[in-house]
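Every protein chain of the complex appears in place save one, which is left out.
Our next item is chain A:
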Amino acid sequence: MAMEMRLPVARKPLSESLGRDTKKHLVVPGDTITTDTGFMRGHGTYMGEEKLIASVAGSVERVNKLICVKALKTRYNGEVGDIVVGRITEVQQKRWKVETNSRLDSVLLLSSMNLPGGELRRRSAEDELAMRGFLQEGDLISAEVQAVFSDGAVSLHTRSLKYGKLGQGVLVQVSPSLVKRQKTHFHDLPCGASVILGNNGFVWIYPTPEHREEDVGGFVTNLEPVSLADREVISRLRNCVVSLVTQRMMLYDTSILYCYEASLPHQIKDILKPEIMEEIVMETRQRLLEQEG
């Protein structure tokens, strides 16, 4: 039985030749962004002594007159309309507490949850007692952010049939700043699996269901064994997502797909070796740049 041993090596810095023409303006908390008072201040900044000062470590983004600092590594800050993937941590009286990698646990109210069969009625006491039958501790759900409380806690809802309890698949946890905001976060990749890119950094990879069950809303989980071919696709996608995240690349359907295609010549378990990971991600970056420019 062979084991692979290696000496630790410092990771090579990403080559600056491939990439943006303008360097990013990086700041740390306390840095002055600008002394010009004509700008509006956005997230991650505050006004002090006639200057605009950064309050988080990240890159400065400027849109016309609005300056904000996008943090490089942060917990998830909820915005209304975001798609999140979360894990149930507690079952309380009329709500569930969901872990979404944010500062406070998110809340899923019983009234924000679809009933099986899609019926519309007032939730009764029996529904309250049967809560654990719908969602237990440890279950994964996909949901949308309905509201954000004043303390930053997020309230979720699963008021559409595409949200709900998730079945068999693999969860990868990444930093929320690496998930690109797009029109849709549910993707059916042509390689044979589907992926949900939660804005909170939870990426859910699962086998594409053969037929869309429209009126179930995710309450009946399919526990039949997944075929080996599908498993290999899912494992490969999982390793690709981990490689992209290690090299700090943005995650969206195109980047994951290009990374998957670049990784096909290698074995699935080899993708996580440092030198192969760099090679694959380099190829992905080049393809993405060609596609853009």
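Here is the rule we use: a residue touches a chain if its C-beta (ideal position, glycine included) is under 8 Å from a C-beta of that chain, and two chains touch if they have at least 3 such contacts; residues count from 1.
The rule is simple: contacts and distances are computed from a predicted model.
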| item | value |
| --- | --- |
| Protein that the absent chain corresponds to, by UniProt name, given "Proteasome subunit beta", "Cytochrome c oxidase subunit 6C", "Sestrin-1 isoform X1" or "Ribosomal RNA-processing protein 42" | "Ribosomal RNA-processing protein 42" |
| Selected residue (touches chain absent from view) among A:Glu79, A:Asp188 or A:Glu232 | A:Glu232 |
| Of A:Val170, A:Cys191 or A:Met250, the one touching the omitted chain in the full complex | A:Val170 |
| Touching residue (missing chain; options A:Arg87, A:Arg123, A:Lys180 or A:Arg287) | A:Arg87 |
| Absent-chain contact - pick from A:Lys162, A:His187 or A:Lys273 | A:Lys273 |
| Touch list for chain A against the chain that is not drawn | 1-8, 87, 89, 136-140, 165-171, 221-223, 225-226, 228, 231-232, 235-236, 238-239, 242, 267-269, 271-273 |
